[in-house]
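Just one protein chain is left out here, and the rest sit where they should.
Every chain is named by a letter (A, B and C) in the order it is written, and numbering of its residues begins at 1.
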Amino acid sequence: MTTTSSSAPAPGRKVNRIGLELAAYRGGKSTLCAGCGHNAISERIVEACYEMGVESERVIKLSGIGCSSKSPAYFLGQAHGFNAVHGRMPSVATGATLANHRMLAMGVSGDGDTGAIGIGQFVHLMRRNVPMIYIVENNGCYGLTKGQLSPTADLGSTLKNGVVNDLPPVDLCALAMDLGASFVARSFSGDKKQMLSLLKAAIAHRGTAMLDILSPCVTFNDHEGSTKSYSYVKDHEEPLEEISFVPFFEEISIDYEPGTVRAVTLHDGSKLLLKKLAGDYDPGNKAMARRVIHESAARGEFPTGLIYVDPTRPDFLALLNLVDQPLAELPAGRTRPPREALDAINDALR
Amino acid sequence: MTTTSSSAPAPGRKVNRIGLELAAYRGGKSTLCAGCGHNAISERIVEACYEMGVESERVIKLSGIGCSSKSPAYFLGQAHGFNAVHGRMPSVATGATLANHRMLAMGVSGDGDTGAIGIGQFVHLMRRNVPMIYIVENNGCYGLTKGQLSPTADLGSTLKNGVVNDLPPVDLCALAMDLGASFVARSFSGDKKQMLSLLKAAIAHRGTAMLDILSPCVTFNDHEGSTKSYSYVKDHEEPLEEISFVPFFEEISIDYEPGTVRAVTLHDGSKLLLKKLAGDYDPGNKAMARRVIHESAARGEFPTGLIYVDPTRPDFLALLNLVDQPLAELPAGRTRPPREALDAINDALR
Amino acid sequence: MTSPSLASRGVTSGPAAFPVVNDFSIQVATVNGSGSQTANLVLLRSLFQSGVPVSGKNLFPSNIAGLPTWFTIRACRHGYVGRKKGTDILVAMNPETAHEDVLGLDPGAVVVYDEPLRLNALRDDLVFYAVPFDKLVAPVCPDAKLRKLVRNMIYDGVLAKLLGIELEEVDRALDRQLAKKPKALALNQAALRAGFDYAAANLEKRDPFVAERMQATSGRILVDGNAAAAIGAMMAGVTVVTWYPITPSSSLCETLATYMRRYRMDPETGKATFAVVQAEDELSALGMALGAGWMGARSMTATSGPGISLMAEFTGLGYYAEVPAVIFDVQRVGPSTGLPTRTAQGDILSTAFLSHGDTRHPMLLPSSPREIYEMAIAAFDLAERLQTPVFVMSDLDLGMNTWMSEPFPYPDAPMDRGKRLTPETLAALGEWGRYRDVDGDGIPYRTVAGDGLPPYFCRGSGHNDRAQYSERPGDYVANIDRIDRKFQHARTLVPPPVVERVEGARVGVIGYGTSHWAIVESRDQLREEAGLDTSYLRLRAFPFGPELEAFVAAHDRVYVVEQNRDGQMASLVTLDLDAALAPRVRRVLHYDGLPVDARTITDEILRQEAAAHQEARR
Partner (left out) sequence: MTSPSLASRGVTSGPAAFPVVNDFSIQVATVNGSGSQTANLVLLRSLFQSGVPVSGKNLFPSNIAGLPTWFTIRACRHGYVGRKKGTDILVAMNPETAHEDVLGLDPGAVVVYDEPLRLNALRDDLVFYAVPFDKLVAPVCPDAKLRKLVRNMIYDGVLAKLLGIELEEVDRALDRQLAKKPKALALNQAALRAGFDYAAANLEKRDPFVAERMQATSGRILVDGNAAAAIGAMMAGVTVVTWYPITPSSSLCETLATYMRRYRMDPETGKATFAVVQAEDELSALGMALGAGWMGARSMTATSGPGISLMAEFTGLGYYAEVPAVIFDVQRVGPSTGLPTRTAQGDILSTAFLSHGDTRHPMLLPSSPREIYEMAIAAFDLAERLQTPVFVMSDLDLGMNTWMSEPFPYPDAPMDRGKRLTPETLAALGEWGRYRDVDGDGIPYRTVAGDGLPPYFCRGSGHNDRAQYSERPGDYVANIDRIDRKFQHARTLVPPPVVERVEGARVGVIGYGTSHWAIVESRDQLREEAGLDTSYLRLRAFPFGPELEAFVAAHDRVYVVEQNRDGQMASLVTLDLDAALAPRVRRVLHYDGLPVDARTITDEILRQEAAAHQEARR
């Protein structure tokens, strides 16, 4: 949504369509644990923005509190960022998009930040279909407070100290979809290719793009018995389709047998090409998506990939009938009614 | 769950199995508007408790804030009640059941109280399957603050002032079921018989019994254009089954053709008899329930009746391995460890 | 609904004179949902149109229909518009409260009542006028279903006759109220006349109260404080309004939305230059406002006590990350749910220190519709200048009751959008640090996304002056000290108090917000009845300016008058003063949910004065 003017790449260095090198998309040095899944996600965000030719100045990064919520500091150093309070990033992001609908808003949260304290704001953000990318870096635990169970921990998953989780997990994808999010996907921090395609597609989408990314906590939740460990997730992820993303500024150059690939055209004209794997999964079909999510969950699997998309549902800002210029940038002349207006108001009260 | 000792009814007056008249179950005079759906629900609660022979002293009534949340004052005058703060009844109820698991907890909330400010606590209560009856008196608006839209208002439903709702509704039944509630039903304040059976079944169930009861606000949301008006709901409710409830202390005396009725045995031995209507609806089948809810919603209908039940899922307290005596009633001798325990603790720290 | 000694009543202030002209209070006792609002406002407006200073206060229950409600109209030729203790004329329409209402009246009061209630049997020291409402309404309103609504207009007719209000003024007022509903208008006109005619034919004037035309209201408007705040916010150029319904603040945002739809649609495109969003709760409402403020929009929310409590965490974020937002707190009676439909000034202390850690927040203290209009505008300027959440502390009395007001003046000063970095400033500064104080006022320059200037990372965790994450003790102290410097600087930016020094007065009164109106009247009472001259300082903002200390220093005793139990503003005043002055601070508190009245203040100040003199004599 904020991919703009391109310039010719300077010879000799590898640049994207707006003439920037990958490095221009990096952020500060990560202070997360070495090997943390969250770091891999930050890297993919950097790549996705680079490949899409996103202008950092037109991005805002938002987060709550947690290891995951620290990540916005580690990508896109040239974008404004807001590390808010625990669980409340959705409202801050909503307010920010209201103020300036031209920005590409990227929210990063954790499964505790979103699933526990923040589930209320999550519900309402999804329902509103606020235009933004909402990434949950899901490790089934509270990393920053040292590994307690979170609401996405699976039934029967164990903590390092042996405590067994006896509550069912909140399935953020099912929830987001049922509530009204128009782009719902799940991925795995270890699956670079899939995640990258999904992130680029999320950038091309207009509406809430919710990405639930399984992102193992190598310090507190990577042991045997955990269903969010790297190896467990790797063994149990079940891609729904093979995804390729073709940005609006490129031609489709992929060959495929007719009938084997479904193409989804996104808001900015980019295309997602979904090569069928098991069954004939259709991410435009909510009932099917619902069924597949719940059936795989019952089998202990995680379906990954694009779960649901509706490129046509109007986003929250579209419902508000706003002027084109961002509200935050309106000059006083357009926000302070003229003297006659106040006169009329006074007169009506006389 | 709290139906106990019976005594012989005194001759001449109509009493229930513990010798009480219906009047014994009433509460204070309602201060809600005449004709408010909430009043009808209070009446059914009175009847259900009377017919089940519930001991009021073993009931606790809880609520948040709203017209609906006032209702606990209008039934079961002999029970303790707690009118807490807006949207936070679930946590108060959870704490209360922790303290005394022998009580029958009845929570009453509104669609604003539950669906807006309280959705986070709702999610976690359902997930925990806290043993209680959770009634949402759902009128699609904020009655007490004069009629604003609530999150259960349907897409396209209009306010009295003509404002059209442009956000999709939160379906509390679908949500509760997906999250883990073990008894999920929908009813209508105008359907006395169905509501009464469902309430009695909820009393007999152990675990969270979530009842989403459409309860028109005659003052602010009963006009043409509203999809929560009395007439609209009456026209669009779609009973899933015909329900009869047989309490554990009575024999089944209903005649029915074999194969036409499904019987569900509840925690206390009571039975729900579900006479099939459209299709072969099975409230034990979550996938079917999910499908039916979403399909009817797409048609603009409200499926009513018992949507989902799992009498076997252990409730939250069962997971905690508590002593039999309520925690609140444990004597000091059982809650203060002996001197030797403290000595051992001190020694370990030396 | 109790009333005090005879001495306090209009009837006997000064030599008990007949007639008592333009100095009475009318209390209409009904049930809510019975449609008496129209009749009450028409009555109020008729007096107002006749040039008589008025105020209207609605005492309603926290439910929707069927419970007792009292509407009080005070007419006062002296211009006092605070609540008057005691009722002069009771219109007893509610059988449920009629007995108690009548028993609470002072001798000499007037009772207009529904004949079947036979209230005249209750006492013999009142003036009773029986009116057969049902009999009168039947012929004028053939549709029985509508009678409940039309019935009330009859007492307007009766009172017009009894008090001598010109019927044309009542007609005009009715016209204004129902212009858009011709059918209802006709019915009400008929009822009005039926009441008037009945009184003319059947009621003999036996009481002293009379309304006479004056010229004291010309040019004025009638408005409630929530509408005034809404108009102010609109004129301030607010663009993002996020809110959650709660009595008594809901009508602020609802009225604002209505005005905005009218006056803030882009003339060319018909599109909105604003967003009004009903949030899912107050946490979210403030979170949205802060998100918008961070992005450079003028944003606001409005709430009442419970919402303020829920906003505690986010307010701390706004304070520490330095994000502007305007929060209207239309105060009601706490703690907890308390009395949602009663008034108080009870959130002062908890708002001043809202949120954990070392925080404090600017508060504006409006006392009238005109002032809340102006302060709404000032609040947006201050929030952006100070880069922090700014609270406008209104209350139910101001927000929901009907006040006479000067019309709202057009804001001539340009908006102050605060210290926004520009390419020029950047060039002049050389290097920019988001949280660097470059000129000693504690206020740094900020950038916002989309402005093309350097970005920064906004956070509620520790940071240095370049907005980088930092846990260094020195960075923390430098930053939090600078924020405090900013707060101290705010003293010079907020509206100064209004000070009225009276030559020779040894006693001062300090007030704020709606307490003002009773204080004005009380000071006259003190002077006229007890010969006590008082100076007056009306606070208009926290933090305080230097005027406060000077005022206290100039008086032996200062009475801080406020509507809460704990002397919340008095506490802030005490903490702010040079400690040597602390003993001069006294408290006059009123907190029963009704607006404070002059008599209560007068009595209490005199009581404490007497004690002080006795003390001194010892």
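Assume contacts are C-beta pairs under 8 Å (C-beta built on N, C-alpha and C of every residue); 3 or more make two chains touch, one makes a residue touch a chain.
Quick caveat, the model's predicted, so the values are computed rather than measured.
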Among C:Arg342, C:Arg370 or C:Arg523, single out the residue that touches the unshown chain.
C:Arg342
Option from C:Ala173, C:Leu256, C:Ala302 or C:Val333 whose C-beta touches the chain left out
C:Val333
Under the stated touch rule, tell me which residues of subunit A contact the chain that is not displayed.
31-34, 65, 67, 70, 83, 85-87, 116-117, 119, 142-146, 148-149, 151, 219
Under the stated touch rule, tell me which residues of subunit B contact the chain that is not displayed.
56-58, 60, 62, 72-73, 78-85, 88, 90-100, 102-103, 120-121, 123-124, 317, 320-324, 326-330, 332, 334-337, 339, 341-342, 345-346, 349-350
Considering the whole complex, not just the chains shown, which residues of subunit C touch the missing one?
2, 61-62, 305-306, 308-310, 312-313, 316-317, 319-321, 331, 333-342, 344, 346-347, 349-351, 353-360, 459-462, 471, 473-474, 476-477, 480-481, 484, 564-566, 568, 571, 574-575, 579-580, 582-585, 591-594
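Operating definition for what follows: only the chains that are shown with their structure count from here on.
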What is the chain whose Cα centroid lies farthest from the Cα centroid of subunit C?
A
What is the distance, in whole Å, between the centres of subunit A and subunit C, each centre taken as the mean of its C-alpha atoms?
45
Roughly how many whole angstrom separate the Cα centroids of subunit A and subunit B?
36
CA centroid of subunit B to CA centroid of subunit C, Å:
41
Counting only residues that touch at least 2 other chains, which ones in subunit B make the list?
116-117, 119, 151
Please output the residue numbers of subunit C that touch at least 2 other chains, ranges allowed.
280-281
